[in-house]
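In this view, the complex is presented without one of its protein chains, the others remaining in place.
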Amino acid sequence: MIISSFFDIVLVVLILGIGASTIAAREAFAAIICFVVYGLLLAIAWVRLSAADVALTEAAIGGGMTGMLMLGAVARLRSAEGNDIRTSLPTRLAAGAMCALISAGLATAILVPPEVIPTLAPMVMENLAQSGLGNPVAGVLFVYRALDTLLEKVVLILALLGVWSLAPDGAWGGIPGLRVYTQPSRTLTFLAQLLPPVGIVVAVYMCWVGANEPGGAFQGGTILAAMWLLVMIAGLKRVPAIGQPWLRLLLVVGPVIFLAIGLAGMVLAGAFLAYPSGYAKPLIVTVEFALTLSIGVALGLLAAGPPEQAQRQ
Amino acid sequence: MNLAFDILTVSAVSAGALFFLAGTVGLLRFPDPLTRLHALTKVDNLGVGLVVLGLLPRANGLSGALKLVSIWLLVQLSGAIVTQLIAGAVRQRGPHG
Amino acid sequence: MNAATLFGLCGAALAGLGLYGLVTNPEPLRKILAFNLLGSGVFLVFGVVARRAAASGLGGDPVPQAMVITAIVVAFAATAMAIALLLRLLQETGRPTLDADNPAGTDRGNS
Partner (left out) sequence: MPDVLPDATTTDGALLVLAIVLPAMGVLLSFVLGGQYAERIASVLLPSGLVLASIIFVDVWRSGDRLVYIVGDWKPPLGIALRADGLAAAMMMAVAVVICVVAIFARADFGTRAGSAEARAPFAFWILLMAIWGAMNLIFLGGDLFTLYVAIELLTFAAVPLVCLDGRAETLQAALRYLLFALLGSILYLVGTALLYGSYATLDIVLLSSRIHIEPATLVAATLMTIGLFAKTALFPLHLWLPPAHAGAPAAASAVLSAVVVKGSFFIVVRLWFDVMPGMLGAAGAQLFGALGAAAIVFGNVVALRQQRLKLLIAYSTVAQIGYLFLMFPLALDPMSAQLQGGSALTGGIIQAISHATAKAAMFMAAGLIYAVLGHDRIAELGGIARAIPMTIFAFALGGISLIGLPPSGGFLAKWLLLEAAVATGQWWWAIVMLAGGLLTSIYVFIVLSRAVAPSREPLKPVVTVPRYQEAAALALALTSLLLGLIALGPVDILGAGRPEAMMAGPR
């Protein structure tokens, strides 16, 4: 018990220290490196909070994908660095006071919990058996609050559309300018040949196991995206043109199947996004697989950025 | 039997942690990128290896043990490749590029 | 103080830190980074809410946990969009800044 609380304290101190240095670091590059480390530490914090699903998501997306995006950005921004505008001291003091106030407010809210802490956990577990799922988080995502999950996929597609819409007109339909440029390297090529088969297996496993244990479409999709990006960065596969019909199809296949099953529920199960009894689990697993594909492609393309060169015929 | 496993776990994980500590000190104290890489790879290799070894007896059956070992292998692979890439970059642009 | 509260306070502090960076740092990339810090602090508050409400043999209430997963993905999408905007701005003007007094592109290459 003592050891674990000691561990927690050290972890929190580390998180706060590294978090502060992402803000305080002078160079953007250093700040981003700090942020990646920070993301990994945060994933451990999530494990300590008994939220393994979130820990996986945080490690994969919060640290990994976001870090990669930022590194790609800083590599391009470097030439334009040296922005000398500094915020004035009074502004900084005022901002500091305001932020301290907000932190204090949040801290108060956390330090004064309600006398009886309300929870939905028993209700979630009681009804989980009907769906045949074993992972309560998946139950919330795909059964009780399926509407949010469905719409959040639409958010992802809109974000991608937003990124694409920044392309110059002439490049529309063309090839995204993947942000990370490396010289072709034999080592990287080797990794890009070796890792993806393993990664794909892990992604499929992640998605499959998600119905009963921590894991699921997000985590699986992120791994898929990472493998795809690796292959593209190593130059083994070209970045596809965004006008490709198959690409568009892959992007929407997850939400479309989800929506279709939801609408079918209106007829077959009496309500939108309800599953006919006995078919819940296979339907949810189908949705999760389709979503894993769509999420993987969407995340990969979000990281790849807007199209920059027209597609050559 | 259990006691023996416990001793193995404690000693192996502690030894692993020690390597992590040493590696981190090396990362912070060594003068140039290549020696720092050298410190890092030791951590990847031995530190993770020992921790995994220590945890094996506590693994959740055979599949759990397999997962642990495959984690070690993946860390090995990524460590080796990333080190190669960084070392290559250092050679190309010089230690301060 | 139990572990959940400790992480909760950590989340509160991170939210404040992130907000400070978002408000005071003039560089857009650093603002985006600070937004992510702020976001992760907020997510930690969710985690604490979930952990405190552990029941029925679960380590935490799964409802807020599921909400965090949704929110993390949304935050990533937001980051991707912000970075794409920033890089396009750089392409267009040669200097990425949000400074309204210096209309972008007037002193190209000066910085």
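As written, the chain order gives the labels A, B and C, with residue 1 at the start of each chain.
Everything that follows uses one rule, which is that contacts are C-beta pairs under 8 Å (C-beta built on N, C-alpha and C of every residue); 3 or more make two chains touch, one makes a residue touch a chain.
Everything quoted here is computed from the prediction, not taken from an experiment.
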| item | value |
| --- | --- |
| Missing chain: touched chains present in the view | A, C |
| Candidates A:G19, A:G39, A:P176 or A:G265 - the one touching the absent chain | A:G265 |
| Touching the absent chain when the full complex is considered, from A:L14, A:L71, A:I157 or A:V198 | A:I157 |
| Residue of A:P90, A:P118 or A:G278 touching the missing chain in the full complex | A:P118 |
| Chain A, residues in touch with the chain not shown (by the definition above) | 102, 105-106, 108-110, 112-114, 117-120, 123-124, 127, 143-148, 150-152, 154-155, 157-159, 161-162, 164-169, 172-173, 243, 245, 248-249, 251-252, 255-256, 259, 262-263, 265-266, 269-274 |
| Touching residues on chain C - with respect to the absent chain | 15, 19, 22, 28, 31-32, 35, 38-39, 42, 45-46, 48-49, 52-53, 61, 63-64, 67, 70-71, 74-75, 77-78, 81-82, 85-86, 88-89, 92-93, 97-98, 100, 103-105 |
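Criterion: only the chains that are shown with their structure count from here on.
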| item | value |
| --- | --- |
| Remotest chain, chain A as reference, centres from CA atoms | B |
| For chain B paired with chain C, centre-to-centre distance based on mean C-alpha positions, whole Å | 31 |
| Whole-Å separation of chain centres (CA-atom averages), chain A against chain B | 27 |
| Length of the line joining the C-alpha centres of chain A and chain C, rounded to whole Å | 13 |
| Multi-chain contact residues (two or more partners), chain C | none |
| Chain A-touching residues of chain B, taken from the complex the two chains share | 74, 77-78, 81, 84-85, 88, 92 |
| Chain C - residues contacting chain A, complex | 3-21, 23-27, 29-30, 32-34, 36-37, 40, 43-45, 47-48, 50-63, 65-70, 72-81, 83-88, 90, 94-97, 99, 111 |
| Contact footprint of chain C on chain A as seen in their complex | 4-5, 8-9, 12, 15-16, 19-20, 22-23, 28, 31-32, 35, 38-39, 42, 45-46, 48-51, 53-54, 57-58, 61-62, 65-66, 69-70, 72-74, 76-77, 80, 82-87, 91-92, 95-96, 98-100, 102-104, 106-107, 110-111, 113, 117-122, 124-125, 136-137, 139-141, 144-145, 148-149, 152, 155-156, 159-160, 162-163, 166, 179, 216, 218, 295, 299, 302-303, 305-306 |
